[in-house]
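For this view, one protein chain was removed and the others were kept in their places.
Let's look at chain A:
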Amino acid sequence: MGSLLSYEYKKTFSTKAIYICSLLTFAFTILNGILSCNGEIPHGNEYFIGILSGCSLDLILAILIPILFCTEMDIGCIKIMIGRGYTRKNILFSKIIMSNIYMIIIALASFLIGIAYGSVRGVSYTNITGKHILNALLEIFVYMIIVNCSIFFSVLTQSKAFAIAASILVPALIPSILQLVEKLIKFNKLHDYWYVSFMGSLGNNILKNSEYTRIFIFTLIYNAIFITLSYLIIKRKDF
């Protein structure tokens, strides 16, 4: 597994797409900062928890992860790794780990850029509490769902275009489907359990402890589901 991770690291950071997407994320972060600070300077705590949700990292990941994963499948690198004795499980998990490491690095970098820009524009962070930091950490945890969901669609479709489209559209369509289901079963809170709503909540407000717990548990569940489904597909796949 160590050699696979070393390979993933070297391969990932040799790809132009990584750097382009990173720069785009930083650009969106600064753009978000500009728009937030346009006119009246926002409160530090509101600005703080809005940095990550405003950097469009979810869209960037939904595009980048399928590009990285499907390119490898297209050029046959995964089949050659299998041919050299590496298990499908280890290959998949090395990609999941490295993709999430990249996401964490970019999220933290964007966060720091956002904070720095805010400081330059006069945002004061003196009222930041542990819960604001928890919001930011949970947002990063939720981004893991996007990474793992994109990997799942990449493994399932084996096509860059379909995987990107699915990674963007399917999560966005599900809230509408859930709202339809809510009308049928007369339960109003169903869409609150889909991860897209988590980002909205975390990016706007400090939440109650029970809501943090709910978000944490369901993020864990969604990550587990996507990782498991990806593993089941790749385990049976012929290359």
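Here are a few things to note about the model shown:
Note that a contact is a pair of C-beta atoms (placed from the backbone, for glycine too) under 8 Å apart; a residue touches a chain by one contact, two chains touch by 3 or more; residues count from 1.
By definition in this document, contacts and distances are computed from a predicted model.
You can't see one chain of this complex, but its UniProt record names it "ABC-2 type transport system ATP-binding protein", from the set "Acyl carrier protein", "ABC-2 type transport system ATP-binding protein", "Spore germination protein" or "Transcriptional regulator". Set against the missing chain, the residues A:Cys77, A:Ile104, A:Ile128 or A:Ile206 yield one that touches it, A:Cys77.
Residues of chain A in touch with the missing chain: 3-4, 6-7, 10-11, 14-16, 75-77, 79-87, 236, 238-239.
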